[in-house]
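Part of the complex only, each chain left as placed.
Letters A, B and C mark the chains in the order given here, with residues in each chain numbered from 1 onward.
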Amino acid sequence: MLSNYFEDFHPGDRWVSRGRTITETDIVMFAAFSGDWYQLHTDREWAARTQFGRRIAHGLLVLSVASGFWDLSGGTVIAFYGMDHVRFTGPTFIGDTIHAELEVVDKQEKGPDRGLVKIKQEIKNQHDQVVAAAVLQLLMKRKPGA
Amino acid sequence: MLSNYFEDFHPGDRWVSRGRTITETDIVMFAAFSGDWYQLHTDREWAARTQFGRRIAHGLLVLSVASGFWDLSGGTVIAFYGMDHVRFTGPTFIGDTIHAELEVVDKQEKGPDRGLVKIKQEIKNQHDQVVAAAVLQLLMKRKPGA
Amino acid sequence: MLSNYFEDFHPGDRWVSRGRTITETDIVMFAAFSGDWYQLHTDREWAARTQFGRRIAHGLLVLSVASGFWDLSGGTVIAFYGMDHVRFTGPTFIGDTIHAELEVVDKQEKGPDRGLVKIKQEIKNQHDQVVAAAVLQLLMKRKPGA
């Protein structure tokens, strides 16, 4: 869906992504990359004593993985402008499989060659529970010559 | 700063982090981890033809690296609750060095053992330009026995 | 293209992928992953004394990166069956940007639910030189109910 030009986004358009299983590897790799080794993600003994009872994935891990679900093959994204109302609404445990559901909620012209598209993203696990939600803002190309 | 209990956060408290140079390695590793290989980040020829003129770091890379700057040594974070008004305000190029500046902006009790703290985060490069900003919401422990 | 069902492949169909710049990071990461630290890929001094004059990417690195170019979003691949006549026809240096060009060359039914598709893959650099070529064999799903 994110491979379209600005003109081809319409509020209400929906798209469902493939899934990816979040593994212990992902949790370790994200801690390594980010440098955030908070024990809730990386210390099995410590996490066992929290309300979650075990290690959970970092919220930014979940958002980062979801960005890999977006279909950007059109080369029409100019820039990732921002996100609003990001909420981490439930834990993602090792072995959970998540996917993203996107829905266009708004769009605004921003000049002769570009426009801003607002997309509601819900990230769900294999039980169809929303584990993270956000409104994405992307600056998209308008059709050449349009 | 994020190693405090809820009681010890006060609006206006500020903290400046160490820095980390964003390398080509970081950009490749983040594309690999996230699965988002958009050419703006990973194709030198393609990126050269954009308004940025070269590859730039993914917005979520910048946010993820910043999470590694937070001092969580107190073990007082219960959960990362969300973010508001995330804006990617400038490009981060290969070789730029970024750090985070945090400021407590609000706090609310959420029960006998926890409270929500809102923190404005600005991520700046070596030229003191803000490349990303957000308001973080963290659920923090209250002091035991308080 | 690889997101189609068996019925929708036709000899002569062509598809050109996005590109990816092969960085020093890729070369180190592939040596790390594979365990193949041959000096031609990983020792700058040693590589300087070869006919290539500098480090080059491993042939299997190039093939692996190309597999990331395939569009498999249809979920129609049953299995990667094999490759024939794989040839590494030129060096890939640090900083080169490669992409893949695919062309269907043959197809054969293999049962009521599947068929074998043969695809010629050429991997080219930014100077349009073929650095690797192969004939891929993929076992594809037939259309449900067809």
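Quick note on the criterion: a contact is a pair of C-beta atoms (placed from the backbone, for glycine too) under 8 Å apart; a residue touches a chain by one contact, two chains touch by 3 or more.
The structure presented is a predicted model; accordingly, all values stated were derived computationally and were not measured.
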{"item": "3 chains shown - copies of the sequence in the complete complex", "value": "6"}
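Just so it is clear, only the chains that are shown with their structure count from here on.
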{"item": "Approximate Å spacing (C-alpha centroids) for the pair subunit A, subunit C", "value": "28"}
{"item": "Whole-Å gap between the CA centroids of subunit B and subunit C", "value": "36"}
{"item": "Chain centre separation (subunit A, subunit B; CA means) in Å", "value": "16"}
{"item": "Subunit B residues counted as touching two or more neighbouring chains", "value": "29, 39, 46"}
{"item": "Residue numbers on subunit B that touch subunit A, as the complex places them", "value": "20, 26, 29-30, 33-36, 38-40, 46, 50-51, 58-61, 63-65, 67-70, 72, 75, 77-88"}
{"item": "Touching residues (chain side subunit A, partner subunit C) in the complex", "value": "18, 71, 73, 75"}
{"item": "Complex interface listing, subunit C residues touching subunit B", "value": "18-21, 23-26, 29, 68, 95, 97, 126"}
